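What follows is a single structure, and I will ask about it in a moment.
Omission of a single protein chain aside, the complex is shown with its protein chains in their original locations.
In order of appearance the chains are A, B and C, and numbering begins at 1 in each one.
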Amino acid sequence: MERIEVGVLGATGMVGQQFVSRLARHPWFNLTWLAASERSEGKTYRGVAPWRLATPIPAASAERVVEGCVPGRGPRVVFSGLDASVAGDIEGAFAAAGHIVVSNARNFRMDPLVPLLIPEVNADHLEVLPEQRAAKGWSGAIVTNPNCSTIVLAMALAPLRVFDIRSVVVSTMQAVSGAGYPGVPSLDILGNVVPYIGGEEEKMQTETLKILGTDGGRAPHSAVVSAHTNRVPVIDGHTMTVSVDLAAKPSPADVIAALRLFSGRPQELNLPTAPQPPIVMMEEPNRPQPRLDADLGCGMAVSVGRVRPCPVLQTRFVALGHNTVRGAAGAAILNAELMHAQGLLG
Amino acid sequence: MERIEVGVLGATGMVGQQFVSRLARHPWFNLTWLAASERSEGKTYRGVAPWRLATPIPAASAERVVEGCVPGRGPRVVFSGLDASVAGDIEGAFAAAGHIVVSNARNFRMDPLVPLLIPEVNADHLEVLPEQRAAKGWSGAIVTNPNCSTIVLAMALAPLRVFDIRSVVVSTMQAVSGAGYPGVPSLDILGNVVPYIGGEEEKMQTETLKILGTDGGRAPHSAVVSAHTNRVPVIDGHTMTVSVDLAAKPSPADVIAALRLFSGRPQELNLPTAPQPPIVMMEEPNRPQPRLDADLGCGMAVSVGRVRPCPVLQTRFVALGHNTVRGAAGAAILNAELMHAQGLLG
Amino acid sequence: MERIEVGVLGATGMVGQQFVSRLARHPWFNLTWLAASERSEGKTYRGVAPWRLATPIPAASAERVVEGCVPGRGPRVVFSGLDASVAGDIEGAFAAAGHIVVSNARNFRMDPLVPLLIPEVNADHLEVLPEQRAAKGWSGAIVTNPNCSTIVLAMALAPLRVFDIRSVVVSTMQAVSGAGYPGVPSLDILGNVVPYIGGEEEKMQTETLKILGTDGGRAPHSAVVSAHTNRVPVIDGHTMTVSVDLAAKPSPADVIAALRLFSGRPQELNLPTAPQPPIVMMEEPNRPQPRLDADLGCGMAVSVGRVRPCPVLQTRFVALGHNTVRGAAGAAILNAELMHAQGLLG
Partner (left out) sequence: MERIEVGVLGATGMVGQQFVSRLARHPWFNLTWLAASERSEGKTYRGVAPWRLATPIPAASAERVVEGCVPGRGPRVVFSGLDASVAGDIEGAFAAAGHIVVSNARNFRMDPLVPLLIPEVNADHLEVLPEQRAAKGWSGAIVTNPNCSTIVLAMALAPLRVFDIRSVVVSTMQAVSGAGYPGVPSLDILGNVVPYIGGEEEKMQTETLKILGTDGGRAPHSAVVSAHTNRVPVIDGHTMTVSVDLAAKPSPADVIAALRLFSGRPQELNLPTAPQPPIVMMEEPNRPQPRLDADLGCGMAVSVGRVRPCPVLQTRFVALGHNTVRGAAGAAILNAELMHAQGLLG
């Protein structure tokens, strides 16, 4: 099989580096184009990317000359790790110029005509793409993935839709890598908790419902979500406690079975980076833990433990996912894999 | 005023060390007796206490010879920092022998005839003491303080009773000092979250209701509490996110006013270690934080921030308290101060 | 006694905040003037200082209007917490205009006519001030304190000068607060060590010798210092292991006695913030430790432990000091106290 050429917008940032790293040996995608802001243009990637990952810069990208984010240049398929301050304009221009933009930025997530995609959860939301093209006048398209904490919650809730989710109270303990680099100052977080992450609660409360919704995401799920978001001194992995009101009143065993049996299109299609299973159920009473479990499924699985009755809302549990893999670049790459398998990148 | 002689049961443990440290310069209490297990008996306190506090061992206690926990020995008033595995028998024997036992142990907390006391919240619960003496046949008495996470929650909820509390979902981020010494292994918690603390959720769910209850604690409050308890890499200070269903549907401003104006018997009586005010309201959006705020009111105040509507339960906020001060030895000492002010130690 | 009016240059930065906090209740100095960069001018201190300390903004400073760093304005005595990028010009201009500048910045530290002062160690270096004034044409003066890691080393070495110091190999483990705010990104330091701090090794290697030198600091000490500087995930307190070649070959007991008996002008003059004693000797084999010992002497003492023979250089030990107190604002304030006691602020 010939590999599909892909590019990365915002290649020098933290999410961009994750794209570059994770695409280095991808069986389907061939990374041939790196774009960033004007001040990086014309320089080698090694020279301008403040590489922060433990794995070394992939040789194929290190000496590549970075280009500007100019629509029409670069391959048809581009991943976007752009900062939200510029992603809106640039991604729109790329889509208008015929590119398929697979974005991690938040700008288009809540646009009713843009899929907010988790392949295991709402693969059918890709159905809005024709309408997106028509309404926006784009020859390309934009597809987004959720915020890094939202995706963990949405993955854990998806199998519970059968029990009729009515409300959710979630409290997160989020890793510092979710804030990028330099991100959270060490003076703020060493031996500390910061009980606030700007904009994060709103994202969890709205994105989750669009993801679990119907009609391509245009009909949000009817549940109500209350999110408390906190930063803790952890490198990778967002942990969250979840209380959920399930109208069908399933037993913990029912809930565990639903989570354990959950599977979706990526598993069915055996997509290259699909975790098998997507949700790992932990039996030990003190798991999941971010340092031990964030890498499950190569960082693409969500782990769930401590399923038990909630005296207030009905069921409660702990969920965990890797925020920079399943919650960012890995999510976008799985989105692109699904689109390719469905002939949408052709 | 002549100071009252007091002793400490379990003086060599972590809570015992806190008692020794905090009683060193107390204006009302004079620490003259240290008791611990048999293997410490007859040795100097300095020689047997594995001192873990940043402040040095008080000179007056360092060379004191440790005695056994023998009822009848030592002063009438004894603070108990005993481990739960032995506290039940020993504290009972001391009460029977005429001692007033002011205990931090969990063993008698849920006994309907033993006050689970927070002086600001339920000073009236001391009213059960005569009945306690009669029913148990004790010439002394036992008074307890709550678990270290419970007390933070109960302090924050107490001013909200006027709004008719119906249910509470709380998720904690608890400091490692709450587990004593050696306590939590560093391999478990460095850069990690452990979403489980044995027995802690049950304590928060039951103790809170007794504390907020009536009839000396025998009629628990009718609310329902659901607790998620987590350990995080913080030294001191338990932080918690709280969603609470208040039937009276107060606005955030109403809730803030109630918390800010809250005051109790310790403030009224101007007890030596009473925090003024007992609840510190934080205005910054990212506070309270354990490293910055746990020491407020010399560790005796509870701080609350981020009061805002909860789309699921009605109101939500963040609360924080110092777990080894307000949540342990400091709580017991304030209990004793209240009892003394009310003539119950005479 | 009437208090002396003082001001702070660079009042909004991290060191500036330390000055504001520590001067709030000073018995000799009355803080009446806060200066910062143009963009803060005309606004209240509370409005522009990103307050990062656990203690609240002192009431007297909170509502004070910040002025520009204009020479001639403000009191005669000013403390400088200016950033090195601007401190050179501004401090020089203030000294020229008649101000006594007591500076924590590095710009003038190695100027042969500017005292690099540690009151316990080289109080006599103030003797260069008349020559400073003459040579620079200043009606005021500049006095500096050392870098935050240098001061710990120099304090520990000062009592050992009697044993003829020939060479020193020091390896530091430095707290993140030494890098200011936002300073060290949490992604760099959580669960990690960074074995490099830009410019720090050079400062330790040169400043130490000037401090221990003679002729007002113009004749540096003849020892050779080799410094390895490392950042570790600690909030406050720089710890360092030291191997030192002492030609007189003292025993560990001799060295311990010299350190324990060490005292200087601040102790003699009983200056308000002088630690008593300036060096705290630790007897436990695993001390000093930053979390337990950095606050000794209200953060102004240096603690030393583990004095033992070094098979390579002769003697070795561990030293620790509080980097933002003894290593920054606290050092400058003690310098000013010494100057006042010697009639140099009059």
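Going forward, a residue touches a chain if its C-beta (ideal position, glycine included) is under 8 Å from a C-beta of that chain, and two chains touch if they have at least 3 such contacts.
Computed from a predicted structure; not experimentally measured.
Among B:His26, B:Arg52 or B:Arg260, the one in contact with the hidden chain is B:Arg52.
Interface note for the absent chain: among C:Gly13, C:Pro146, C:Gly178 or C:Pro288, the touching residue is C:Pro288. Only one of C:Val48, C:Val168 or C:Leu334 touches the absent chain when the whole complex is considered: C:Val168.
Screening C:Val70, C:Ala134, C:Val193 or C:Ala248 against the full complex identifies C:Val193 as the residue touching the chain left out.
Residues of chain C in touch with the missing chain: 167-169, 171, 173, 190-196, 205, 224-226, 228, 230, 232-235, 239, 241, 243, 285-292, 305-306, 310-313, 316, 318.
Residues touching the missing chain, restricted to chain B, are 52, 176-177, 181-191, 233-235 (touch as defined at the top). Counting the whole complex, the residues of chain A in touch with the unshown chain are 54, 190-191, 235, 291-293, 295.
Going forward, only the chains that are shown with their structure count from here on.
Centre-to-centre, using mean CA coordinates, chain B is 40 Å away from chain C. Averaging Cα coordinates per chain places chain A and chain B 42 Å apart.
Within chain B, the positions touching two or more other chains are listed as 190-191, 235, 291-292.
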